[in-house]
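All protein chains but one are shown in place.
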Amino acid sequence: MLVFGFLAVLPGDPARVALGVNASDEAVAELRRQFGLDRSLPVQYVDWLGGLLRGDLGTSYVSKAAIGPQVFDRLQVTLILVVAAMAIALVLAVPAGTVMAARHRRLSGVALSALSQVGVAVPAFLAGILLIMVFAVKLGWLPANGWTPPAQDPAMFLRQLVLPALSLGLVQGAVLTRYVRSAVLDVLREDYLRTARAKGLRPFPALWRHGLRNAAVPVVTVLGLQLATLLIGAVVVERVFVIPGLGSLLLDGVSQRDLILVQDVVMVLVVAVLLVNFLVDLLYVALDPRLRTGTR
Amino acid sequence: MKSYTTRAVAFVASAALLALTACSAGSSTSGGPSAGGDQSLSLGLVAEPASLDFTTTDGAAIPQALLGNVYESLVKQDESGKIVPALAKSWTVSPDRKTYTFDLVDNAKFSNDKPFTAADAVFSINRVKTAWTTSLKAAMDVVQEAKALSPTQLQVTLTKPSNGWLFRMTTRIGAMFSETGVSALATEPIGTGPYKFSKWNRGDSIVLQRNDAYWGTKPYFQQITLKYFKDPTALNNALLTGTINVITTVQAPEALTQFTSNEKYQVIEGTTNGEVLLSFNNSKPVFRDIRTRQAIRQAIDHKALLDTCFAGRGKLIGSMVPPTDPWYEDLTGVAPYDLAKAKSLLQASGAAGATLRLRLPTLPYATSCGQVVKSQLEQAGLKVQIDQLEFPAAWLTTVLKNADYDMSIIAHVEPRDLGSVFSPTYYTRYNDPELQQLLAAADAGDEKAQLDNMRKAGRRLSEQAASDWLFLLPNLIVADKNLTGLPQNAITENFDLSRLARS
Amino acid sequence: MRRLNPSLVAGGVIVGVIVATALLSFVWTPYDATFVDPSVRLATPSWAHWFGTDKFGRDVLSQIMVGSRTTLFVGVVAVGVAAVIGVPLGVLAAMTPRWPSELIMRTNDLLLAFPALLLAIMFGAVFGASTLTAMVAIGIASVPSFARVIRSGALQVMRTEYVLAARAAGRKPFPIALRHVLPNVTSLVTVQASVSFAIAVLAEAALSFLGYGTPPPTPSWGRMLQESQEFLFSAPRLAVFPGIAIALAVLGFNLLGDGLRDRFDPKLEDRR
């Protein structure tokens, strides 16, 4: 609803954008009628809601194509990218954060810590540009950009996925590392870890068997947040790597003032965030038996 | 003004889209598919169309991809700008220059397997008036009647003589549709051209397949992919790493060095129809004084500006006429760079010290050049306040529709658009009856009258300083070395794919 | 005898240098940062131009210096907006009974779904593109994280004996919020502010990259980075200087945040 209100006051008009430069006011008015823009805003909104209830995301003003399949195609692309990036981030962050915590007073821990600080400070698109310069342009190992659906050509899909997933994953990984570190540091101070050591477990096995699951709870929270924000946040990396993702779709929609499209994308985002929150809650329960009985 | 045919102007649809071209589609050059070898080609383009329907959506991106490739018109322009046959084998004009009779090819077929006949032509011409919504449709207003004399003969009667009409028939307005093939123009274009529309991966690419039932000479490549890039660096990288074979529009001219210094690539540099205007809002009191307008033109060092914001690529022009138009003359001398003169003109007009709002669209060249313009005008004693407006939506509404601006920078890429740009109803708010008379005479007159009057019109605009012309966008193409058939100059609104081949 | 906290020192020094540079740029820069001089365009670093010049012939060092102002402005506005909205919201959510509090936090979560980017573009379109509008948008987008952190802090304060005592004594919620809760979450606010500052600097760079950031001619590190794109091959230094400046600023504010966290919460000293 917020989006609807907002787009209504945006200067610019989808009909005018579609008709371009020298359109007469009559032509614009006619096209507005075709788009259904001449109706009052509440009517448009109710109309859209009605479609939504029927599982119909509506038709784009501009492309005249059904929006549903478009949005889900793009969402799928972005999800693949973001999940791959998250996987890289996790693979990096869990060991690195754990080592940083376990050795936080030693050189190796401090060095890793400094490295992660630098990682956090680098904008993801800059990381992407650097990766392209080195691995695509200079070395020629991987394609610089582009996107191939996995079903079409799995090998190419993977080759094209590596660099964008890396550039997103490295930066997210650096952020995540800091949360892993702080979660593990908390766990290291827990009594049960001392109990585990008293049983005869050595420090790392003790942390592994007893610490990780407990440290996972705050990390999962951050992971969920990152996942949700990255659905659009990945747009800059999508731009650098020419990936047709959800963020690019949203930007195009806004620039064409394609109200329905923007509304749908935001809708999908809201659902995604709710879904991610739900998944995170499920994970909490899976991770922490204390939450299962419903009592705290 | 009404009589002047060029009603429409296309704007650079997104970042510096330099209207691209080649001469007409079809049969002209180089060989058919070679045995074996690489049968597919990828082109990198700048602006992805929002829809494939140019009858209801404006912008250069759709005709660039489809016209001449998927759709064909009755007549087309050749490389020198001359109007030559396409779906019409030949045509005659009546002595009163109001009736055109076209003899059509008899073996053309639409991709929905329906043959192309005069009935389709009549349908297409009438449909412009009834179903098109873009402003370009006004070019058909002059048509009184179109009728099929036989399946291969078409007669079009105009209400008055118009040179512009036949010229417009070479553009998208002249595209021939099938009577039974217009139900899903936005997603499934159906035409008679050498390529068939195959697939559109939104946000990424459009794929065209060779039309093996094409009536003319079949093109070289079996499959052509048009890939769209928003980011110029990504576009360059795609060529460098072999993802694409051609950059059809170099957006970042500074980055050209990495290709000019590389054996693997060829760089083509020519001209376009894209005049980059520093437009004035002539309805503002400050611009009513011709001395202010002249002062601004003379305060700008165009050579330095071109060097700075477009790496010196492009051509300096003095009016709204590109070098490929028959009535072109070099008018860069009308308002030479002269800071002292500019200052004194500003003093005389009383505009010195005035603050002007330079409202720029968010396009790279506009942003770049705007900063140079600001710096140069401030040396002449003006104050310039730069405002950025999101392009296209915000800019179209604010500057173009409401004329809420003092100056702006934008490239007008439509061919022969001087009449439409400098009109009292357009955002330039330029009201000049003398110019309108010259244009009307040019449209109605014979070839010589057209030439003379257009030349006068161009000179008048320059002398009146109706705006400043910063430069003409270059046609900058980078491609694999062995690729042939790329256009030197981009003077039409399509990018001709049928002539491309590998040597 | 307290050991100096290395994060705090390093962060403080970096931020100090940025602030000093910004202040200095008001009174002195080597050149006018926006002066276009085609005759010296793309000059390599030299005594005259320590960091060289860009394609407009503008002095890169001067631009970096003036750009620090933009960066600080970006952060201050974004953090200010986020704090002014997020702190009361967080305190409110902590102090209200169950269901209004739930409502606030759920709405807050949903706001997270609303992309900052979209907000920034919309603001730019409605109110005109400027650093200010973009940053107000970034600020609004940072409200949820602010509210969340402050709420958890405020909840802890609400459980302390002195607040319980004040409530038992029948003091009204507002004075309690003012006298007890707010002062006790200031350390959290400070920490969150410096972290959000870093995020805002990154967001400005990303927005500039997409062309929605600081409009010209105001020098901005984000736009410098974006403008350097076409020179990655021929003059990579144009990307290096603003790139380092952005990374340093983010690093500085992050370190400062970490350091402050340790300082305010000594039991977390190891944590950073």
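Just so it is clear, A, B and C label the chains in written order, and each chain counts residues from 1 on its own.
Going forward, contacts are C-beta pairs under 8 Å (C-beta built on N, C-alpha and C of every residue); 3 or more make two chains touch, one makes a residue touch a chain.
Throughout what follows, contacts and distances are computed from a predicted model.
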| item | value |
| --- | --- |
| Protein name (UniProt record) of the chain left out of view, among "NADH-quinone oxidoreductase subunit J", "MrpA C-terminal/MbhD domain-containing protein", "ABC transporter ATP-binding protein" or "3-isopropylmalate dehydratase large subunit" | "ABC transporter ATP-binding protein" |
| Neighbouring shown chains of the undisplayed chain, as defined at the top | A |
| Touching residue (missing chain; options A:Ala66, A:Val175, A:Leu274 or A:Leu287) | A:Leu287 |
| Contact footprint on chain A, counting only the chain that is left out | 105, 190-192, 194-203, 209-210, 213-214, 287-290, 293 |
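What we mean here is this: only the chains that are shown with their structure count from here on.
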| item | value |
| --- | --- |
| Overall pattern in which the protein chains touch one another (line/ring/star/complete/other) | complete |
| Distance between the centres, which are taken as Cα means, of chain C and chain B, whole angstrom | 44 |
| Distance between the centres, which are taken as Cα means, of chain B and chain A, whole angstrom | 39 |
| Overlap residues in chain A, where contacts from two or more other chains coincide | 10-12, 129, 239 |
| Sites on chain C at which at least two other chains make contact | 121, 125, 229, 232 |
| Chain C to chain A touching residues, read off their complex | 109-110, 112-115, 117-118, 121-122, 125-126, 198, 202, 205-206, 209-210, 225, 229, 232, 239, 243, 246-248, 250-251, 254-255, 270-272 |
| Chain C-facing residues of chain B, complex | 231-233, 236, 252-255, 257-258, 301, 304-305, 307-309, 311, 362, 367-368, 370-372, 374-376, 386-390, 393-394 |
| Chain A residues within the chain B interface of the complex | 10-13, 16-24, 27, 30-31, 34, 62-65, 70, 73-74, 129, 132, 136-137, 140, 143-147, 239-242, 244-245, 248-249, 252, 255-258 |
